[in-house]
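All protein chains but one are shown in place.
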């Protein structure tokens, strides 16, 4: 079984899972590679916008408002006369921050709650899961809306709001994972040699349980950006010198019939990013889940 | 006899993402009408692939028939379209599988799944199909067939499901029944029942059976003819009597020798074939068996031997005839020395009067389901009021059907679970009185080896870290010291010292079990609980591990609690054996005595269910009828009375006490044998 | 009479007699809060309930006051008592007769704190009490004289409500409005639509409409469509016949649409104006404010954001209102150099990052604006931010839903914009007249600037009856406010309606609210 050597997680792989993979193998990977390139490029945009963007994102060219995509302005200009291409490049920064930070915060808080509940079990589990159940009854965007409205629309608060709405998801997944890993024989085996609880938790349970969280996190990255843009749409976004994609899309939507490019390109950027992230997430999930490998 | 199925030069590939595997090659065999043919061989030898190929089921698993033909009734199955094949599947050829629970669709009733087959093959209308289903269920020995029809798979026990599975397979009166390890997942008692059923049905319906098994005992009892496979090829094929009398191929010989029998000499080491079956991805050159074969020559290394007719049977060995001679000559001497067999196990150490474990009235109940409507909590009585001792240095065996509470007893013994009642003294100390810390400290002396060699090691850890974990927890060693210790341990269990940095998935099942053993002995414990430690392994590997365990025991004066399915193996390794039934200990005796003179009817039934790897021995079967009841509501009185041939009214009402029927021989029976 | 329209562009007069019948669907941009004239403070609500309620008087396009429900009136010499003669042939839509009692009831209701009236209270000021002289004569007493009073009475928020209905529905009157208007209320489905139907008995239309009798339309359905694209899309696809508040970018494209016409009218009152918060340094310094005034390129804002479909505002008042000072137009010019110089003068010097600072403190300007982005006001903030960067002022934009507490309670801003639809320059008083500390305790006045001269002129303007003098006062006020750079006037909001070419006769009153008396649909 050579092919398994490089795959880190090897739960027992049933023999028959070596399924049809040759057919369209290249197509599947083409998707994955393209997505990876897209995501890497977007990360590059977020980190080094100056090197990529042709114009300053705040430069308002009064002579060229609402001009069509052209050789000078690849994505056209917006109603301020700003270069949409540059805006999209620079906008990736805050979009990524919203995505990554909220996933991190939500994942860490939700993950810890789930881990505690699942690992300790009993009363703690009942209480924590009750809280999560309650959070679940309030739909994500509503919670985000309330929090963003309560704290005011700053980037950080949007991140918090989005993170809060994602907590239940992470908590549930982590708890489920904890419960199942806890029952795995190797945990029992470690306990039977007298390993203290905290060590078992740190050495065995945690390293084996984060993979679905990672998958959820990747996908959550996209969802966060979408929720963020939903908040901009509802008027709870911030007005920044350099708007994030959600804000760009939301602000440009009124111009769709006159200047489709203003919102279409940020919209495509979101869709493309989320799409790529999801493809990567799917792949990650597949590779973590022995059953679908 | 007329030939029903003829397979010629069959070759099957699997196309994976990185490579193409040839799973079986040059497989030629035939099955005659009314004949039972057994395919035997170690895990991964291609038995299942062969059977699935006959049904062309491998098409759905990216398998592909490279060459060869499969002819049934003059039709070549390799050339048929899927549509035509469907008229053959289930109708002409039916199949039953290993895990009955997994083989039924959980969301449809048993009845629906049986009638569906009948209807698919247009054997009858809906009403007729239902009637036939009821008839079939009755025929395979399921009581209340009408009720069972409307039950879901999860509502039936494993044994019952396997019967239902057989009923389903017989729905359209197939000519050939393929049974892929139909009893491997079942208890010996149930296995005996199922095998008997198959025999009866075969005679009644005149069908042929292709039985796949890795248990030579089962093969001996069932087969007319046996086919031995190794690494995707047939290496030997012969009439059952001939084969057991005189194997032509060294592999077959090894397999037969590896069998532990009820009368094997306990003081001897178990025979085992060296090494393990190679991976299909890199097969050895020449004869695939040559790296494990004591007779291998240069020719074997370079040239693949064809399957040749010798004396009206087939074998694939360059030296078949010569070896036969040698083997015949020195049959009992075993000079060939595949492994040094002469070495005798040392005399058992004098029994110390001091017991290592003293178990008193130990119980473990699991609460089940709260009910708003009834206050009364209900319990699963997994272990119920069990008392016994384990002496220092002995191996205490524990047997019993699945669900009888063996594992649970082991776990409460080690305080891995808190007992509901009773006490456990370890070296005179009441374990339940220890603080969590003290208990952890005590765990140095008590270790566990589990059944599942895949699940019991953390897949993300390196072998060295896995083995070193107990050292890290209990002993403050420098990294270097620890490395040294781990390497020592690796050597002790017969693994390469350099395996330190490798991951568990790079090892075979047997090797993983060695890793588990290395880890268990790392702290020089006094006691090891081996819960089905060898049940998942092939016979030859099983023997290797048992030998290893015994070696280690001798060297370190270890005490074992050995829980096992295979009674032969338990008998071989244990000094004393306890028999459990429904959470209770029903018999306890020295292992030889237990098998020679069982006092409890249950024990007798168990022993009687063991298939004998000797086709010449015609034996009256004393199989146990019925199945183990649920520990949630055990029968009154003697718990065994529902299945006991000797049960009386007293047994129904009065619970027998566990008493000494002979010196050192305890049993809980009103009417001991 | 009353044929003269405001600046309507299309609406060509049809030679033929308008057809009766039909239903007009009219898309509103936001949802009214209440249809109770006393309780609503939103322009969008006025657009809906103007159809249900009539006022005592009406203001003609030339700003003169004409009769409506009142046929004539007299003002006492001290200017504190108004006596109105009322029409005798008017009935409320619920059958209640219209009379002096009803007028008294309506006005007393506004000043009753229980009613929780909003803008109406300010409009009715300095109302003290009413006396029913006879069934159709009413005397209204004011605490102080007010020249604006009559013109305020013409506003829909001081429309006359049916006392029976008001008593019956109590605080739910806003969901069950009854007045004397040309249309009667049928239903209001939250966030969806408000339906009004023809009041068949109507024959007391004001002088500014042609059709004094029952309206031609059977029904008007005000659809509430907040999303711009959807609203404009609906009128383009014919799903609604008219839609208000057409965004500038669509104005240009709709002009060429063969199926739609654009109706436009400039609203009057206070244009959209940015107020400096003079409570906070350095904006208490005229030089700082002037610098900003000189550096903000309002022309560019109007041109870029509104594509020149809105006109630039120059004064605290909008053109067309009484007292508007036209001389202020084109008064201030963009002068970045001078702006820089002014900031240098008050000690703010540019640092390495191009931002100014004094005593280690950065010169920042907190620009507060509300959400959602109404009339692209948030975008103005973004442009101002870029423009002020050039003179080294860092603009921090704070977009908030909670104007009430940030601006009105805490006055936590440097620049905040507002506008108001109003018919009389007296509206300036609420914004620019200094307030007492007690008043400030509950609500802080925008900008918070105070100037004794301005106070005096505003006070005089309220009571002055000599129109020429009055005009003079207000011009002085406007000049001084601009001169002192209290504010930055930005744009005058044109109320724009896109309608199907089949729709005729939608008119607007002096404030820019639509009137549907003449409206009809060509089949």
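Note that the chains are named A, B and C in the order they appear, and that numbering of residues resets to 1 at the start of each chain.
Operating definition for what follows: a residue touches a chain if its C-beta (ideal position, glycine included) is under 8 Å from a C-beta of that chain, and two chains touch if they have at least 3 such contacts.
As a working rule, contacts and distances are computed from a predicted model.
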| item | value |
| --- | --- |
| Per UniProt, the name of the complex member that is left out, chosen from "Sarcosine oxidase subunit delta", "Peptide ABC transporter permease", "Ion-translocating oxidoreductase complex subunit C" or "Heme exporter protein C" | "Peptide ABC transporter permease" |
| Omitted chain's touching partners, listed by label | A, B, C |
| Touch with the omitted chain, as defined above, among A:149, A:171 or A:216 | A:149 |
| Selected residue (touches chain absent from view) among B:107, B:127, B:418 or B:649 | B:107 |
| Among B:3, B:86, B:266 or B:326, the residue in touch with the chain that has been omitted | B:86 |
| Residue among C:192, C:300 or C:355 that touches the chain left out of view | C:192 |
| Interface with the undisplayed chain - residues on chain C | 31, 33-34, 39, 41, 113, 116-119, 121-122, 125, 171-172, 174-175, 189-192, 223-227, 229-231, 233-234, 236-239, 401-402, 404-405, 408-409, 430, 438, 441-443 |
| Missing-chain contacts mapped onto chain A | 14, 16-17, 19-21, 23-25, 27-28, 31, 130-131, 133-143, 145-147, 149-152, 222-223, 226, 229-230, 233-235, 246, 249-250, 253, 256-257, 263, 267, 270-275, 278-279, 282, 285, 289, 291-292 |
| Positions on chain B contacted by the hidden chain, ascending | 52, 55, 57, 60, 82, 85-91, 94-95, 97, 99, 102-109, 116-117, 120-121, 152, 154-155, 165, 168, 368-369, 371-373, 632 |
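We adopt the following convention: only the chains that are shown with their structure count from here on.
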| item | value |
| --- | --- |
| Euclidean distance of C-alpha centroids - chain A vs chain B, Å | 47 |
| Where chain B and chain C are represented by their mean Cα positions, the distance between them in whole Å | 89 |
| Junction residues of chain C, two or more chains touched | none |
| Shared interface positions of chain B, touching two or more other chains | none |
| Parts of chain B lying in touch with chain A, wherever the complex brings them together | 14-19, 61-62, 279, 281, 414, 416, 439-444, 446-448, 450, 452, 454-460, 469-470, 473-474, 503-506, 516, 519, 523 |
| Chain A residues touching chain B - in the complex, by the definition given at the top | 1-5, 8-12, 16, 18-22, 25, 184-186, 188-196, 199, 203-204, 207-208 |
| Interfacial residue positions of chain C with respect to chain A in the complex | 228-229, 232, 247, 249-250, 252-253, 300, 303-305, 369, 371-373, 378-379, 381-383, 385-386, 389, 397, 399-402 |
